[in-house]
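Shown here: the complex without one of its protein chains, the others still in place.
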Amino acid sequence: MHISDGVLPISVTVGCYVASAALVAWSARRTRNEELPKLAVMTAAFFVASLVHVPFGPTSVHLIIPGLTGALLGPSAFLSIGLGLLLQSLLFQFGGLTALGANALMMGLPALACGWFFQRYKGRTQLRQAFVGGLAGAAGTALAAIILAILLVAGGEDFFGVAKIALLAHIPVIIVEGVVSAFTIGFLTRVKPALLQTSFLRQTKAAHG
Amino acid sequence: MADVINIQMPLWQLLLLLLIPLAAITIMVVWLRRVAYKHSAPEEKRDWSVPPLADGSGTSLLHCWDVRCKIVTILVCSFAIASLSHLEPALVAIGVSLIILVVARVSFAKVLLRLLAITGFVCMFLVVMPFSVPAHNGDTVLVFNGMDWLGFNLRGLRLAATIAAKAIAIAVLMEPLLSTAPLPVTLHGLSRLGAPEMVGQMVLLSYRYLHVFRHEAWRMSSGMQVRGFRKRTDLATLRAVGNFIGMLFVRSFERTERVFDAMRARGYRGRFPEPAELRLRTRDLLLAAVWLTAGAALIAYDRIAW
Partner (left out) sequence: MHEPLRPIQKPTLDASLFSMRRVFYRYPDDIQALSCIDLDIAGGDRIALVGQNGSGKTTLIKQLCGLLLPTAGEVLYKGEQLKGEHLDRNRLEIGLLFQDPDDQLFSHTLLDDTAFGPRHQGLSRQDAEQTARKSLQRVNLLDMAYKAPHNLSFGQKKRAALAGLLAMQPNVLLLDEPTSNLDPHQEEVFLNLLRDFSGTLICISHNLIFLYELCDRAVVLDRGRIQHDYTLRELVSQRQSLREHGLDFSFRLVHTASSCDLAQSKPLDELHRTPTLPDVSEGKSLVFLRDYHYRYPDGTLALHGINLSIQDGERISIVGENGAGKTTLLSCLLGLRQGLGEFHFAGRLMTRRWRKTLWRRVGMVFQDCADQLFCPSVREEITFGLHQLGYSRDESRKRLTQVLAMVCLEGFEERVPLHLSGGERKRLALACVLAMEPKLLILDEPTAGLDPQGEELLLDILCNLDVTLLLVSHDMFFVNKLTRRTLVMHRGRILEDMPTHAFLQDERLGNLNELSYTYRRRSRSAILTMQHEHEHSHLHQHLHTHQHRHGEVEHDHFHEHVHEHTHRFAHIHPEDEKNHDHMPRRYHDHDHPGYEVEDHDHDYPGHENETDDHH
């Protein structure tokens, strides 16, 4: 779920912009300068993954994957998400530029938190990694929903109802997201564990000399 | 201050109030979507040996406006619109955006797609807010069949309508900003305004590989379909989707490495070459000034008139 333009009060909008600009700057500093193109290409992959729809009963939900992004990209995740949102608002007709800051915070903060959580607790066994990955995936979406609700509530008590509905609407996404993330992480632990080392952008670089 | 005004209404009028607009919106959306897709299909026959927008369509005022002025003006205007808090100025803002749209002569179908993308979110507001907004003094609440808990607050409707109007006005503004210059030029303008050059290049790269990965994902999903995969609500589907995403990441990661190699092999060392240089003319600034005045007037109207 993205926030569209004109929903948030102007003070919140600007505040979010400032906060996410700072986080983007931090995230960019944590990524090596030369490797930024790589991050751009990976962003495209995350973008495509977020277009996947999964049926849930009579409706279908589409994945948001902040948790997975964080688990795979680590500190660079915020930059990647910001980029993805910019791309979406520029080219895919969704979301104007004014809500960009709020949306980046909504997706990026959970990504950072879950990335840290995953790296901290992933352990060594495949099963545990998949489990922790699933938790991170679910938590990512849950956090995103909570931040969305908080941002909405910042608009005053008139928005309480909308915030509640938005939270409820995310419950199926949280479940689906958690399970899919667990399977994805499980797949990666078996097939390409190198991807789960957060600083993977850095490691491969070293190999290239 | 008056108390909450309760107006009693029979239940069927609720249906009238809700279902008919909803049905109307749905039908509109479906019809508009069809129209939009039909008109946004790529025309293959065009001559690709000349730059896009150089073929006569790009003669409007906005097309020859300096891109930096354009970005600043439209961004400032968007924020101005976002800061409106009353319905009437917001409606005026839609009017202004539409005028700009006509001046810029951009593709109407693309604007429609943009509008369609926000319908879901906006509709949620239109439906939820009238019922969820707490009743204040001076509010008019429609109560159906004496069910007090289901009061339809007109103030809520007005609030939601304001939000919707602002969203539409801004969404309409985006199209003249983006389609009156090729994307690289717009992004370059952004970088000349202080954003790092790398941001623009990264957007372009992502955009380029988005297409590649989408195509790859499409082929993979048809590979799954050929083997009988149908999405259902069960664990097997989620497992398959999890594998699918994992595979997508692995392939993209490998491609990322190759792309990076290809860039290095052609001399990339952390910097992209500079694209076209820009020239600022008085005319550009004049246009920006006029426009920004309009934005300021809108805010003034919003703040003073109410």
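Chains: A and B, in written order; residue numbering restarts at 1 for each.
Going forward, a residue touches a chain if its C-beta (ideal position, glycine included) is under 8 Å from a C-beta of that chain, and two chains touch if they have at least 3 such contacts.
All values reported here derive from a predicted model rather than from experimental measurement.
Shown chains touched by the hidden one, complex as a whole: A, B. The chain not shown here is touched by just one of B:R33, B:K110, B:R158 or B:R251, and that residue is B:R251. Screening B:R34, B:H136 or B:R208 against the full complex identifies B:R208 as the residue touching the chain left out. In the full complex, chain B touches the hidden chain at residues 41-42, 44, 47-52, 182-184, 204-205, 207-209, 211-212, 215-216, 219-220, 222-230, 236, 240, 243-244, 246-247, 250-251, 255, 258-259, 261-269, 273-276. Seen across the whole complex, the unshown chain contacts chain A at 37, 186-187, 190-192, 194, 203-204, 206-209.
We adopt the following convention: only the chains that are shown with their structure count from here on.
Partner chain A is touched in their complex by these residues of chain B: 75, 78-79, 81-84, 90, 110, 113-114, 116-118, 121-122, 124-125, 128-129, 131-134, 156, 159, 162-167, 169-171, 173-174, 178, 183, 196, 198-199, 201-203, 205-210, 212-214, 216-217, 231-233, 235, 237-239, 241-250, 252-253, 255-257, 259-260, 263, 268-270.
Only residues 1-8, 10, 13-14, 28, 33-45, 47-49, 51-57, 60, 63, 65, 68, 72, 83-84, 86-87, 89-98, 157-158, 160-162, 164-166, 176, 179-188, 191-192, 195, 200, 204 of chain A touch chain B when the two sit together in their complex.
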